[in-house]
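Apart from one protein chain that is not included, each protein chain of the complex appears where it belongs.
Going by the order they are written in, the chains are A and B; count residues from 1 in each one.
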Amino acid sequence: MSVQFTDDLSENIKVMQTVFSGDNTFITRRVRSPAGLSCAVFFFDGMVNNTAINESVIRPLVHGQTAGMTAEAVAQGLLQINDCKVVPDTDAMLSALLYGDTVILVDGDCRPIVVNTKGFSLRSPSEPESEKVLRGPREGFTESFMMNLSMLRRRVNDPRLTFSFARYAGQTNTVICVCWMKGITPPTLVYEMQRRIEQISLDGILDANYVSECVRDAPESPFPTLGTTERPDVAVARLLEGRVVVLTDGSPVALSAPCILQECFQANDDYYIAVRQAAVSRALRAIGFVLSIVIPALYVALLVFHQELLPTRLLLAIAAAQKGVPLPPFWEILLLLLVFETLKEAGTRTPSVMGSTMSIVGGLVLGQAAVSARFLSAPSVIIVAIAAVTGLTVPKLQSAALVLRFSLLAAGALGGIYGLVFGLALAVAHLCTLRSFGTPYLLNLIPRVAARTDDTWLRASWRKMPRHRFLAREEDKP
Amino acid sequence: MKRMLILIVAVLLACVGGKGRGAGDRLPILSAGVSASSDGQLVLTAEAVRQDSLEGSAASLYLTTSGSDPAALFTGAEQLLAGQLYLSHARTFVIDEAVARQGIAPLIQTLLAQDDVRLTLRLAVARDVTADEIVRAQAVVEEIPGEALGALLDAHAVQGGLPDLPLCRVSDRILSGADFSLPALTLTEDGRVIPAGQADFRLGRMTGFSGGEGLA
Partner (left out) sequence: MPDKIFPRGRGALFFLVLLAHVLFVPAISWPSVLLAGLFALGLSMLWLTAAKRWQFQDFWTLLRRVPGWAKKGIGAGLILFAAWVAVHTAWDSARFLYDTALPEWSPWAGMIVLLVLCWLIASRGAPALCLWAVPMAWLAGGIIVLSLVLSLPDWQFDASLGVFSLGGLFRPLRMILPVTVLALLFTGYDEQLPQSGAVLVGTGCAAVLAGLTVLRAGAVLGAAGARTISYAVYEAAGVFETGILQRSEVIFGAAFAICMLARIALACCVIRRAWQLLRESK
């Protein structure tokens, strides 16, 4: 939208009112001082700090001692506010106005003054629901962009921390900030992130995921190739490791790149609790993930193809439990997994007051009834329950676990343990080709392939971790 | 390409997954024995085991078939079951003295030809009783007689009281023409199975028993 101002204030007011005609929140306040200074103040109701406008903008203008002042003179000598400037670019002026700033037009000057009077309501920082910790900082990002940046700046008291802003996406004009540490983050990584963000062509960005889907590598892979966090301490840790962090206005989620598989097994408080405890927890998470994807497939493979591997007593017990059940093991497990995923999906969207009722009805009553009615066998319910519980140990890989669980189940049903092994081999082959912003996805995990840290499957002590402990460099030798 | 792959996998699953066996579809055989009948035929007695409910205990079933040679015995058993004679869980195979004296090489070859037989299957010779009686004898401690029989032979093999010669080694001894011994088993008056020395073999034929005199 293009706006053209002239030196005539009345004309300019008409232009502004035409642009925002029909918008009841658009306020125009005409001010005339006894000395003859004539101005118009424009702002949006609800987006501004009223006290700042009254005290620092209207009051000085009303008491203006000189008539015919220029926009610069008003901004420099009259307004009593910390951030105000003359913005001849009317597109930038409109964008600022829509974002809670106040625009002042002075009679006799076509250039608008933009005053920072943002004052919209904000959520105060709280601990993110999805990233809770046992011990450690409990502050989380909010939807307020500047507040998020301040949380980073407060933690990194170093001039090398750099924020680079850009506005993208047609109609929402959302601000995206690329943050990095000069001298630590490779410049090529920053350039690549900026290049990919510039290529985004969406009509609006309402959340960080819009950016994530547009800039990540291998968008069809179920494995995350771009890190996400709602915690400033985690974002800062990633900055210190030489990664790039991207903040999106209006979203409490910070993106980070590159992202490697290893970080999916890390919990937020891994580095805030005792090293041994963290190492054990991390190992349990990895085992939990593997069990979660393998157990249903292994159960089906053993029952359908390799009953000879089961001890006689176990085989007899399973046979007794399956007596009268009409479905073969594969369909039993498939059905149960689908029910579990549906329950999980329903639970995610259900208000918390109904959540406990739903889990009782969905999980306990349905499961018990299905087993009693001989519709499903008890071992199948146990197997799916184990897969479900162990799958929750690595929340960042839930989507990958879902895809792998079903794929490996199909592979196990088709080819037994051999099918399962072939499926796993294919999954590892996929992981071997994945890269995140040029960094191999399996960095630090496959033994000695460009690893440059002791912090791998198990957490290493802080004393043993070198300063630059993440990004692989060209000179890294395996 | 990707859609085609998904379609193929789905069709395969519908075909294979739907026909998938459950744990109860096959009757595991825990022990078996070959006896010689009066008319010169071979008789196979197999102890199968099934459990109908989680609360209940496992129950043994006995299948009997006869045939002129070992291969016919297994074929007959499969016809009786209308399915596979599932020997994967079998731990013990008892041979009648009369059958052993005729030579066990054909029986061993037939056993090895069954793709689910364990190579650690233990062979024993029934002494003064038939193999059928040994297989049908009740266990004292274990609820499944076949398990008890397997445990008895394992324990004595480990302690050195009985020869430790599983199926794979028996085959090797026969093929290499070496002499060997197999454990001998008999029944007490109250119907319990006990070790009764060993049966000695030369060129795959039993030559006689040694040790264990007075046990029965």
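Points worth noting:
The definition used in the following text is that contacts are C-beta pairs under 8 Å (C-beta built on N, C-alpha and C of every residue); 3 or more make two chains touch, one makes a residue touch a chain.
Values in this document were obtained by computation on a predicted structure and should not be read as measured data.
Among A:A279, A:L314, A:A385 or A:L402, the one in contact with the hidden chain is A:L314. Here one chain is not drawn; of B:R118, B:R192 or B:R205, the residue touching it is B:R118.
Checked against the full complex, the one of A:T342, A:T433 or A:S461 touching the unshown chain is A:T433.
When you scan A:M146, A:A274, A:I287 or A:A425 for touch with the missing chain, the hit is A:A425. Residues of chain A that touch the chain left out of the display are 305-306, 308-311, 314, 415-418, 421-422, 425-426, 428-429, 432-433, 438-440, 442, 446-450, 472, 474, 477-478. The chain not displayed touches chain B at residues 16, 88, 112, 115, 118-120, 168-169, 171-173, 175-176.
Please note the rule applied: only the chains that are shown with their structure count from here on.
Separating the centre of chain A from that of chain B, both taken as means of CA atoms, is a distance of 62 Å.
Looking at the complex, you find that chain B touches chain A at residues 9, 12-13, 16-24, 26, 28, 30, 49-54, 56, 58, 86, 88-89, 116, 118, 144, 147. Listed in rising order, the residues of chain A touching chain B in the complex are 300, 303-304, 307-308, 310, 312-313, 315-323, 325, 328-331, 334, 378, 410, 413-414.
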